[in-house]
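Note that this complex is displayed minus one protein chain, with the remaining chains in position.
Note that the chains are named A, B, C and D in the order they appear, and that numbering of residues resets to 1 at the start of each chain.
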Amino acid sequence: MAFRDDIRRTRAIVWKDLTTERRSKAGFSAVAALGVTILVLFGLALGPDGKALQNAAAGALWLAILFASVLAFNRSYQVELDGGALEALLLYPGSRWAIFAGKLIANLIFVMAMLVIVVTVGIVLFDVRIPAQWPSIVGIMMLGVVGIVALGTFYAAMSSRSRAREVLLPLLLYPMLIPVLLASMEATKAFLFGDLLSASGAWVQMLSLFDVIFLVATFLAFEYVIEV
Amino acid sequence: MAFRDDIRRTRAIVWKDLTTERRSKAGFSAVAALGVTILVLFGLALGPDGKALQNAAAGALWLAILFASVLAFNRSYQVELDGGALEALLLYPGSRWAIFAGKLIANLIFVMAMLVIVVTVGIVLFDVRIPAQWPSIVGIMMLGVVGIVALGTFYAAMSSRSRAREVLLPLLLYPMLIPVLLASMEATKAFLFGDLLSASGAWVQMLSLFDVIFLVATFLAFEYVIEV
Amino acid sequence: MSPAPANAFGPPKPLHAAFGWITLLFFVFTQAYAVATSPADALMGHLQKIMYVHVPSAWVEFAAFGVVLLSSLYFLWKEDERADLLAAASAEVGSVFCGLTLVQGMIWGRPTWGVWWTWDARLTSTLVLFLIFVGYLALRSFVEDPHRRGQWSAAVGIIGAINVPIVWMSVKWWRTMHQIQSNPRSLSPEYLRGLLLNLAAFTLITAWFIWRRYEAARYERAAEHVSQAAALGGYDG
Amino acid sequence: MALDARGVARRFGARWVLRGINLQVRAGEMVGLLGHNGCGKSTFMRIVATLLKASAGDCFVYGSNVKTEGDDVRHHVGFFSHVPGLYDDLTARENLAFAATMLGFPSADIDAALERVGLTHVTHERVRGFSAGMQRRLSLARLILQRPRLLLLDEPYNNLDVAGIALMNGFIRELNAAGGAAVVVLHDLVPAEGVIDRTVTIREGRVHVPTVADFTHDGASPEAVTRPAGAAGVS
Partner (left out) sequence: MALDARGVARRFGARWVLRGINLQVRAGEMVGLLGHNGCGKSTFMRIVATLLKASAGDCFVYGSNVKTEGDDVRHHVGFFSHVPGLYDDLTARENLAFAATMLGFPSADIDAALERVGLTHVTHERVRGFSAGMQRRLSLARLILQRPRLLLLDEPYNNLDVAGIALMNGFIRELNAAGGAAVVVLHDLVPAEGVIDRTVTIREGRVHVPTVADFTHDGASPEAVTRPAGAAGVS
């Protein structure tokens, strides 16, 4: 019974977050456009050399996704802060994990949708040849996004309520995500360039391990972080 | 008389912005640390190949500075939004340009200080060999920073009052800054690799031109952006 | 909240000061001993002597972050604010030694590898660990409410400590330029003795630093507890 | 006992704002909380509502400890604070629907609540453009959905027009009739006439027991002036 209520709460939060996002007109398209812009900036920074670009494609893609999704995480709590909505949210009865789950799922949907756009543009911009194993790459992307979103949603809950929130979130998040990013980049590269299939296996394992650790740790720790 | 008052207002705003920044204790060091973190991310994304890294060094440095300073711009107006301080600011008599000049100078000081740290770390991380003409490079950095800060301060004034502000600022700013970034990167590269001295001259000219255009345009347009 | 012990105030007790001085003397001795007794290395010559500060710094840095992990867990479990203060003190000291490891490594790397820095797994993971704890310290300074600060930084500290084993194992998991761990058997005894002695000295120094930082924080808290007694003393239930 | 605060104390930094509040509110009792600006009224309310932790002392709401049994307490408590706590980009109706689900009453009658607070004409408008008083009314509608057993109202009459004050008082009386209790922070007893049973004043971090001196001095110091607490109380 209480559990059913909590599931209902999770659903309500997902719905609320996505609706707000949709309402703030340019919300989603702006973040996606920003991801693309960052890709373009990387392209310029790397110079016109085609080979160098292709080599850096996986890295640039993941970084663009990371930078753009941090904005999404920040927004997802900014909404709560305007007009003291967070206070009201904390006053509702029910388990705290329902709040975290709701925010996590909403962010996951948001980032996945953005990823589709950014990756499509990236493939064109960096002239990436799609290999036969593209379904594996999609799988890796999912794994990478779960890690990024879990930790990002968690840290945003803290940083958004401290001073200096825009700075604190990336400062906490980026270094912690480096293993996840590295694993995602390397696994993507391994598949892209067709070779080293065995090596990519190790990276995928590492990625899955981190996802599990992050999900468990954040779900357990969220209660402490949101209280008070 | 009125002009002296406006100068005094500018000074007051610079002082206020820097004090707030200093008060939020680790504000500056956090932004600087973030700049370093972004450099590390670039290093990882580009892979361990020393030559590729050296080639991309100029680009990575400028992008790290750009990404970190956008946070500073956003913060500089976030302070005004909390508790409706912007409303009070707009109610003070006196010229609007005094407000812009104050914010601009404060941001300039902030970004310059951060640049020193990020560039120092970047030189070490990317194994950049410092050429004999390093004073010219310092000059180029100044020029580049002025362009970034002028436009950033201006757009932050607009985006801070829209919803979706964290997204809107980079989305407006990055594309507009591409000429400045490109010129800065190319001029830096030209000096770093010692050759193409003549080409760098053209880039420096372009950079100076953009700085002048941006400064004049933003000073003129600020009044319209900040009103209502 | 435990009431302050009656003797919580005042200057460091003589015993504490003595411990500090003895530690310092011991450190000077172990350094001198190690430098004097070890022969020049076949490859690196006398450069090898950086090892006696570099390797112990790295080890005590791991130990300090380990203390952060344990005291953060204890804090979340028992809500004992002393655990939070200990975590903060260890994080500060650990970050300093992590920074030292980096700087010493770079000073060592310049002559041996020819570059200040290379994107090797050991080096990069150490830098990342350093940045993580810079973030941890930044978080602490951005949050004013002590309870909130304790809980938040405990969460960040625990998650951050995941990276210690990564740094440790990085040389095994990836092909690196950096030396992989040696064991007593692979290191000739002239080097080993100096290294172990210095390790002991560094451990003592670290313990001393953490203790001093912790004490300082405790004095502050104790002062607040006294003010609590003064503030609440008058009320009659 | 609806609320039982025993020596609740709270400090910010080194300053002790509350130094041991003792306050017992029985079910069915309506208590006005008075005190000058900055004396700690909102701080106390936030502690009772589980939004802030006390530095010392214990506090119970219908027997549940606010420190350790927060979830139980939140089932009982309805808090009306200085800030409206609404989502600007949702409409009035959507805000209430969300609140209803979160409160565990997904099938509550939202339109009736909106009608009651006089916001039917803006049911489908976003809260962003609402005036101060309209936002307060919408927050009130949320409390109407919740029907809490312990009402915590922090200066509830702010921004409300005369009709809004009547609404608020009607709601308080209704909960009272159903056996609920309330703590209401006030600076002015006039609008709360007839809904408050007794008043309590916080001074220097403690519940102040008025003495003869309180009714004789001439109010020269701004801090010391408070309307005589008992004057308009009913009990």
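Keep in mind that, in the parts below, a contact is a pair of C-beta atoms (placed from the backbone, for glycine too) under 8 Å apart; a residue touches a chain by one contact, two chains touch by 3 or more.
Here the structure is a predicted model, which is why all the values come from computation and not from measurement.
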item: For the chain not depicted, the shown chains it touches; value: B, D
item: Contact partner of the left-out chain, one of D:L3, D:L145 or D:L167; value: D:L167
item: Chain not shown: contacting residue from D:H36, D:K67 or D:R147; value: D:H36
item: Chain B residues that touch the omitted chain in the full complex; value: 5, 8-9, 11-12, 15-16, 19-20, 23-24, 79, 82-85, 87-95, 227-228
item: Absent-chain interface as seen on chain D, which is shown; value: 12, 35-38, 40, 42, 82, 118, 129-134, 136-137, 155, 158-167, 187-188, 190-191, 219, 222-227
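The criterion applied here is as follows: only the chains that are shown with their structure count from here on.
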item: Closest chain to the centre of mass proxy, which here is the mean CA position; value: A
item: Selected pair, greater C-beta contact count between A-D and C-D; value: A-D
item: Centroid spacing, where centroids are CA-atom means, of chain A and chain D in whole angstrom; value: 39
item: Per-residue multi-chain contacts in chain D, two or more chains; value: 53, 89
item: Junction residues of chain C, two or more chains touched; value: 128, 131, 134-135, 138, 142, 147
item: Touching pairs among all chains present in the structure; value: A-B, A-C, A-D, B-C, C-D
